[in-house]
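Every protein chain but one is kept in place in this view of the complex.
Right after this comes subunit A.
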Amino acid sequence: MPDADGLPSMAARGEKMGRKALLLKAGAASGSTKATGALRERRQVDRASGDLGKPQNKQRVLLLSSRGITYRYRHLLNDLHALLPHSKKESKFEQKTELYALNEVAELANCNNAIFLECRRHTDLYLWMAKTPNGPSVKFFVQNVHTMDELRLTGNCLKGSRPIVSFDKNFDSAPHLSLLKEMFTQIFATPRTSRKIKPFVDHVLNFSVVDNKIWFRNYQVVEKAPPIAPGQEPISLVEIGPRFVLDIVRIFDGSFCGATLYENPTFVTPAQVSFPRQTPQPGTDKVDHPYLGATCHECQSRSPLREPEECGRTEI
């Protein structure tokens, strides 16, 4: 005799039904979200639709660096790994030109985001932030890096605690900044479903826009002792670190490939800073190195992965 869901009843099949199976069955039949057993509750939460049917934020970030990375930037990578409990650190990425292969690495690691630290000329650091496999990606030039090891940065927080992410209102002023804000939220804000999280909230990540650049700070929340003067906040902040400044280079439509959506007009490559461009000699028609980007197999676009001034004579 079939029961409610059309299958022959288990009793009829002569199987013993354990408590687990009973509960599951009951849950499936009733479709109620208010669970009675702990097991059912857990099952509900694990579903994509999440607790109480609301959407969940599920993110995993792949952390990578290129070869030729220096000690300071390696420490920065380690600091990021410590701050993002939903991140996975992978070995160094060998390729210089065909970065879209990172999408495959991300897929293998089960990640839907990637942060790639590209170190060029042993001095310049570029930070790539991408939503793998299809999403947009951003290339930043990183400046003023201070790692957590610096003794001036005296704060400390739980490893794995979820941060409060604070954004400047300037992020809503331009479409490219809005896109960046969304990407920062998805990459830096720790989701509730991550396995390595700890229960308390004791630090704040701060993103601000000053001088057309994005400034990153990380503060520890210190609760003041009870006798608090009126007009004063009950908490104070101590900087933990790291701190860095991101200068947008380009925003791409694809992940490490694709058409350029936004290009920063004020960005000057460090190569150009140190070796200023000279106009070609009069009378000659000397063509500087033609711009070459790698062709992405998936989107078949010639992606401008490198600035023209970087290829050629200034490249190691």
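The criterion applied here is as follows: a contact is a pair of C-beta atoms (placed from the backbone, for glycine too) under 8 Å apart; a residue touches a chain by one contact, two chains touch by 3 or more; residues count from 1.
In this text, contacts and distances are computed from a predicted model.
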UniProt name of the unshown chain, from "PLP-dependent transferase", "RCC1-like G exchanging factor-like protein", "Eukaryotic rRNA processing" or "Trafficking protein particle complex subunit"?
"Eukaryotic rRNA processing"
Among A:Cys119, A:Met148 or A:Ala271, which one touches the chain that has been omitted from the display?
A:Met148
To test your reading of the contact rule: which positions on subunit A touch the chain that is missing from view?
54-57, 82-83, 131, 135-136, 148-149, 151, 154, 156-160, 162-173, 175-176, 178-179, 181-183, 185-186, 189-192, 198-202, 204, 206, 208-213, 215, 217, 219, 221, 223, 233-237, 240, 251, 253, 259-265, 277-280, 285-291, 301-304, 308
